[in-house]
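Read the structure below first, then the notes.
Coming up: subunit A.
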Amino acid sequence: MSRPEGIQLMEGNHACAWGAIDAGARFFAGYPITPSSEIAEVCARELPAYGGIFIQMEDEIGSIAAIIGASLSGKKSFTATSGPGFSLMQENLGVGIYQEVPCVIVDIQRVGPATGLATQPAQADVMQARWGTHGDHSIIALSPATVQEMYYLTIRAFNLSERFRTPVIILGDQVIGQTYENIKLPDPSSLDIIERIKPFVSPEDYFPYQPDKNGVPPMAAYGDRHIVHASSTCHDETGYSNFKTQTNRALLTRLKDKIYNYTDEIVDVEHFGPDHAEVTLISYGASSRVCKYVVGEAEKEGIRVNLLRLISIWPFPDRIVREALGKTGAVVVAEMNQGQLIGEVNRVNATNTPVYLASGIDGALIDPDIIMAAIREALK
Partner candidate 1 sequence: MNKTNMAVTIRIDEAFCKRCGFCIEFCNANVYEADKDGLPLVKDPEKCTNCRLCELRCPDFAVSVEVVDNE
Partner candidate 2 sequence: MAVNLGYKEYFKSDALPLMWCAGCGNGIILRAITEALSDLHIPPHQVVISTGIGCWGKADDYMKTHAFHGSHGRALAFGTGIKLGNPDLHVIALMGDGDALAIGGNHFIHAARRNIDITAIISNNFNYGMTGGQYSPTTPLSSSTTTSPAGVAEPGFDVCALSETCGANYVARTTAYHVTQLKRFITAALLKQGFSMVEVINTCPTHFGRRNIPGDTVSMMKYLKDITVSKAGYEKLDEADKEKYLVTGELVNRERPDYLSVYREMNPGGPETDRGEGH
């Protein structure tokens, strides 16, 4: 098969694979797991034609390890999985963050913990994406709500990973991954693609972890004459081990600042519905689709409801959510879990606005009635 032209009926997982290929991904390593396997299947079939390589590793620990390795060798790389595999990836996710390796990890969420309702949708890996790997760290995570958005957000995930030299997570879910919708892949030449910054000094003067003015070190690849020493041990700008407390402090601070000082550049939200509302829904991914429906249903009942849809989840859009809280009578956070992102909403709730949870844990797309019930509760 070749690149789909024109308007196509496509599932989210396929759109993800094409987004990656169009972003320049040339290496995929993965381990099969429903509901993400189609991403691997498209890569296995399509990557060779682009000079790329697909490999099915022995497990997800090996998969994330392989994409980190390939990225250091200069290839844009990614993997895709679901909850159990995402759990196995956590240790090496930290390695990728610490060594500042651009790569993309797609988590098509399903119901957990453990095997749970395998293959049924959930959004319960949100906090795992944030804090799953041990130690202080920052993370970027994006949450697509449509098949077309899956395509564009995959490209954005690669762009952000290269721009910030860090792993980026796509928090999809079974609904987005396996729903078929009409989409159109754009002309690849029309896309803005970010490539990693190469060193601009001679090999002798190159320190692989010497940051640029924005805190991100220019990145040579294995095989270049600029020698790269990538270590999961505390290191200074040379990349070699350095156990001084001030080195550790400087590294942890830079890794945080290089992302959090640029939160506004990363944050992406959609405001839907009337400017001013009695109740504001805050949601993301598949749940936010239901929220859009609920906004219309509520209007029919004469209730003014709007939606703040988070397209990027991490870093959390503190300022925007705080503003939304300050402008509304009450907030309903709609998510397919027992309440995860609602904790972040409460954290930034400077106005003590009442916050309610609409929790969908039925292994299906969240029921609009659950959200309506939360709205009615909020209006009591």
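What we mean here is this: a contact is a pair of C-beta atoms (placed from the backbone, for glycine too) under 8 Å apart; a residue touches a chain by one contact, two chains touch by 3 or more; residues count from 1.
The candidates came about this way: all candidates are chains of the complex that A comes from, given by their letters.
All figures in this text were calculated on a predicted structure; none of them were measured in a lab.
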Chain touching subunit A (counting every copy) in this complex, out of 1 or 2: 2
Residue ranges of subunit A in contact with candidate 2 within the complex: 2-3, 21-24, 26-27, 29, 46-53, 55, 57-59, 61-62, 65-75, 77, 91-92, 95, 99, 187-189, 191, 193, 203, 221-225, 227-233, 239-241
